[in-house]
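Okay, here's the structure, questions in a sec.
For this depiction, one protein chain was excluded, whereas all remaining protein chains were kept in their positions.
The first chain written gets the first letter, and so on, giving A and B; residue counts start at 1 in each chain.
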Amino acid sequence: MRQWLWGFLFVAFCFACCIAAQHKPRTERISGSAGDVLEDNPVGRLKVYVYELPSKYNKKILQKDPRCLSHMFAAEIYMHRFLLSSPVRTLNPEEADWFYTPIYATCDLTPNGLPLPFKSPRMVRSAIQLISSSWPYWNRTEGADHFFVVPHDFGACFHYQEEKAIERGILPILQRATLVQTFGQRNHVCLNEGSITIPPYAPPQKMQARQIPPDTPRSIFVYFRGLFYDVNNDPEGGYYARGARAAVWENFKNNPLFDISTEHPTTYYEDMQRAVFCLCPLGWAPWSPRLVEAVVFGCIPVIIADDIVLPFADAIPWEEIGVFVAEEDVPKLDTILTSIPPEVILRKQRLLANPSMKRAMLFPQPAQAGDAFHQILNGLARKLPHQKSIYLKPGEKILNWTAGPVGDLKPW
Amino acid sequence: MKLSALQQSYLNRRSNSFRSSGPLDSSSDSAIKSPAAIFWLILHGLCCLISLVLGFRFSRLVFFFLFSTSSTNFYTSPFRSTAELAKTLDVQSVLSTNAVPNLDLPLLNKTVTNSRVVVGRHGIRIRPWPHPNPVEVMKAHQIIERVQKEQRLQFGVKDPRPIIVVTPTYVRTFQALHLTGLMHSLMLVPYDLVWIVVEAGGVSNETASLLAKSGLKTVHVGFNQRMPNSWDERNKLESRMRLHALRIIREKKLDGIVMFGDDSNMHSMELFDEIQNVKWFGAVSVGILANSVNTDETLTDQKKEEEENPRMPVQGPACNASNMLAGWHTFNTLPFAGKSAVYIDDRATVLPRKLEWSGFVLNSRLLWKDGDKPQWIKDIDMLEGDIESPLGLVKDPTVVEPLGSCGRQVLLWWLRVEARADSKFPPRWIIDPPLDITVPSKHTPWPDAPPELPAHEKPVNVMGIQEPVVKHTTKTRTPRKRRSKRKHETRTDTQASTRHSEQN
Partner (left out) sequence: MGSVERSKKKVQLWKKAIVHFSLCFVMGFFSGFAPTGKDSIFSTHLIATEDKSPQISPPQPVQMLNQSSAATTQVLHSSNNVNVNRSLIAAAAATPVSVPEKSHEHVQVPSRRLIIIVTPTNSRDQFQGVFLRRLANTIRLVPQPLLWIVVEGHSDSNYVSELLRKTGIMYRHLVFKENFTDPEAELNHQRNVALKHIEHHKLSGIVHFAGLSNVYDLDFFNELRQIEVFGTWPMALLSANKRKVVIEGPVCDSSQVIGWHLRKMNNQTDAETDAEPKPPIHISSFGFNSSILWDPERWGRPTSEQGTSQNSLKFVKQVVLEDETKLKGIPPEECSKIMLWRLRFPIGVIPRN
C-alpha cells in the first residue's frame, strides 16, 4: 500500500516536472503591451558613432547603380542616411555606445536587378581592416560594440542560396558584431543570438499613396500573389519554400475563397486592403516583403515559415496580429482560417489598424518617430550597457582573421 | 512510450520490492514505526526523484544535440531518398498526427556527422480531399460578412436616419425590369427604409407581387388615374403621384430622409450614405443616360458637347469655387430640338425634365404639419395642382444644400426607356400557354447551318429584332416572316391584351 502511495507521488511529481519543463518558455512573456515599446524614443538612450569611410564603400557604389535605392535591401542605404542626421549620432567616438560602419554591401546588382553578395565579404573585410587600423575602437572589443546592417537574404552569410550560405556561415570577422538583418530563423547558422531582425524595405511613399478608404469592404478571404514554384531554380519542386508554396497552390487553387495567383495585378496593393487574410509564406528565405505589406495594409498576415524570427519581435506582438500556420499544416489552411472566431479576427484587425505597427515596418524618408529606424535604435539601446566582458585585455585576440573561404581573403 | 515506460518501471519497482522484501521483511514491517527507516525511505525516494530529473534533463540534452546535428543532415542530397519517402508517406497518410512520427523516425538514425549543411527537398503536401468543404466556405463567408459589418459600424454613417423612398409606377412591359433594378438597390441599403409606391391606375397584383419579393417595408397605394401617353402628361401625373406620397408621409408623420426613386433610376450605394448628410433640403447630381436613335445626325452636335462635357450629361446643382450653390446644371436639349419624344411610342430620344425629381432629397419633417420647420417650405396642401420639380416646394431656391461633393459626384442615373404603349407581355412574366417550338429538341441549338430559318431573312437594323413571341401556340405556326414592324399587328396573347390594354 505504501509502495503504491510512493509510486503515485512519484508519478505525479514526474509529470509536474515534465509540464514545468514544457511550459517554461510559454510563460516567459514580456510585460507591458507592445505599443509602449514601439513608442519608445531612442534619443538620449544611446549614442552612435558613424565611421567616416571612403566613399568607395558606400556613395560611389550607389552612384554606379541607383536601383539599389528601391530594392528590398535598400534599408542599409537609408539607415546610413538616417544616422547621419539623427540626434543619436555623436561625433565624439569616445562617448559612443555603438559604432556604425556604413558599407553598402548588397548594392551589387545583376542587369536584372538581382542583388549578388559575392563581393560583400571582401568589402566588409576591407572596411573592417580600415577601421581597425585607423581607430582604436574595433580592436578594443573586436567589434562587439559595432553594428552592421546586412539585409541580405541570409544576412552576413553572404550567399543567396541557403545551403551555400549555411556552408559559409557568418563572416568570421563579424562574429562578435551586432548584425541588423532581415533574415531571421531560429537556430540557424546565419542568425547570431543578439542580431536585430528588421523588416525588408518596401517603398513607403508608394504604399502610402495607394491607401484606399478604410471603409472599403473586405471581400477577399485569402489573398496571395507570387510564385508557387520557382521553376528556374528549383525544377523539381520541393526545395523552394520547402514545398509550402507549392502546397498552397495545389490544395487551394480550386477554392473560391483563396484568391491566389502568380500574376501581380496593378491593383495588388488595393487588393491587399480588401482582403481579410494575406498569405506570407516563406520563399527561399523565411522572410517576405508581404509581411510588411500585410501589416501596412491591415490584412492579417498568415505566416507560413517554421521557426521564423520576425522583425522587432520584442516590440511587435506578432502572435496577436498574425496567424501562424506550420508548414506541414498548409493543407489544412482553410480549416485553420475558417475556425478562427470572428471576434479574434476583428481584434487582430484592430491591432493592425494601430498606426504604430505600420510605422515600425517602414523606412520613410525623412524618418518619422516610431519608424523602423527608431526600432533598430531601440533594439540597440536595449542592449546597453555593454558587458564588461566584451572589452578585451590589451593584446588579446579572439577573432581569427584568416578564417573562412580563401576567396574572401583576397583584397577588395 | 512514456506511459509504458512508467508502467514498466512501476512493475519493476513492485516486483523488486517484493523480491527484496523477503530478507527485509521484519525490518520493513516495523519500519512504519521506526523513524530511521522512514528517513531512509524518504531519502531513497528523494534520490529516486533526483535521478529521474537528472535523467529527464540528460535526455533533453542528448535530444537537443542529436537533433541539431542530425536534422542538418536529414535533407542533404545523400538522403534525398528518405525525403522522397517522407513525401510519399505524407501524401498517403492524410497528415494525421501519426504521419509525424513516420516522418521523423528516420531522423533518429541519421546521426552521422556530416559538416555540409543543406536545406533540401521537402515533400509537397497534397491532401486527398479535393474540394473545399462547403461548411467551411460558408463559415468564411460569415467571417467576411462580420468583418464588413464591423467596417460599416466603425467607418459608416453614425446614427443613420431612416430613408423614405417615393416611387411612382404603373404596370407596363418595362416595369419588371426597372422596378427590379430599383428594388435590388433599395434592398441593399443598410439603413431603415420605407418604400412608398404609388401606382397609377390602382393597386395591381403585378406590382404587389414584385414588391413582395423585396422584403422591404412598403406602402403600396393606388392612384386613381391612368398613365397618359404623352411624356408631358406623364410627368405631370407622376408629380401628382409623388405629392400624394408626400401627403402620406405627412399623415403618418414618417421621420427620415425622403428621396425620389423612380423605377427607371439606377443608384450607386454611396448615394444612400451621402444623403444622410442632408439637413433639410438637398440636391444631388443625376447622370442622364439619354438614348438617341438618330445617331448620325446628332453625332456632330454631341461631339461639340463632348468637348465641354466629356462624360455623360449631368443634371444637378452647380457650385462655385467656394463650394456654394451657384446654379444648376441642366441637360442640354438643343441637339434634340424638335427630335425629342412627345409620346412614349415615339422613336426618339426621351428627354429629362429640366430638373428631375430624383435629384432631390428632403427631411421628412419639412412635410409635417407641425414641428419646427423652416419658413421657406411651402405647405404641400396649399400647392394647387402640379409642381414641375421639388424646387416648387421651397420659396427660396438658394436654401438647397448641394450634396455629393457639391454635385461633382454622380451617384444616381436616369434612364427612360419604355416599350411602346401597346406592347404586350405575359402577365407576371409567366409563359402560359407554352411557347411553340421553333427548333425541336435533339436538334442543335447551334446548328451548323441554320436549318429552320428562312433564307429571306433580312439583316435587321441595329436596334435589333422585333418579332412576336407571345402568342397562342395554336394560332401561330409561322411567325418568322418578317414584316414592317410598325404597321403590322401581331397576334398576341388575348389574355395579355385584355389585361393590359386598360392600363396602357
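By our rule, a contact is a pair of C-beta atoms (placed from the backbone, for glycine too) under 8 Å apart; a residue touches a chain by one contact, two chains touch by 3 or more.
For clarity, every value in this text was computed on a predicted model and none was experimentally measured.
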item	value
Where the missing chain makes contact, among the chains that are shown	A, B
Option touching the unshown chain, where A:85, A:110 or A:387 are the choices	A:387
Touching residues on chain A - with respect to the absent chain	10, 14, 17-18, 22, 25-26, 28-30, 166-167, 169-170, 172, 175-176, 184-189, 192-197, 212, 216-217, 219-221, 242, 253-254, 256-257, 259, 265-267, 270, 274, 303, 306-310, 313-314, 318-319, 323-326, 329, 332, 335-336, 339-340, 379, 382-383, 385, 387, 389, 398-400, 403
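In the analysis below, only the chains that are shown with their structure count from here on.
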item	value
Separation of chain A from chain B, taking each centre as the mean of its C-alpha atoms, in whole Å	40
Residue numbers on chain B that touch chain A, as the complex places them	6, 10, 13-14, 17, 32, 41, 45, 48-49, 52-53, 56, 60, 68, 72, 83, 87, 95, 100, 116-127, 130-133, 136-137, 139-140, 142-144, 146-148, 150-152, 154-156
Residue ranges of chain A touching chain B (in the complex, touch as defined)	2-3, 6-7, 9-11, 13-14, 17-18, 21, 162-163, 166-167, 187, 189, 213-219, 221, 236-239, 242-244, 246-247, 250-251, 254-257, 276, 327-332, 334-335, 337-340, 342, 345-346, 349
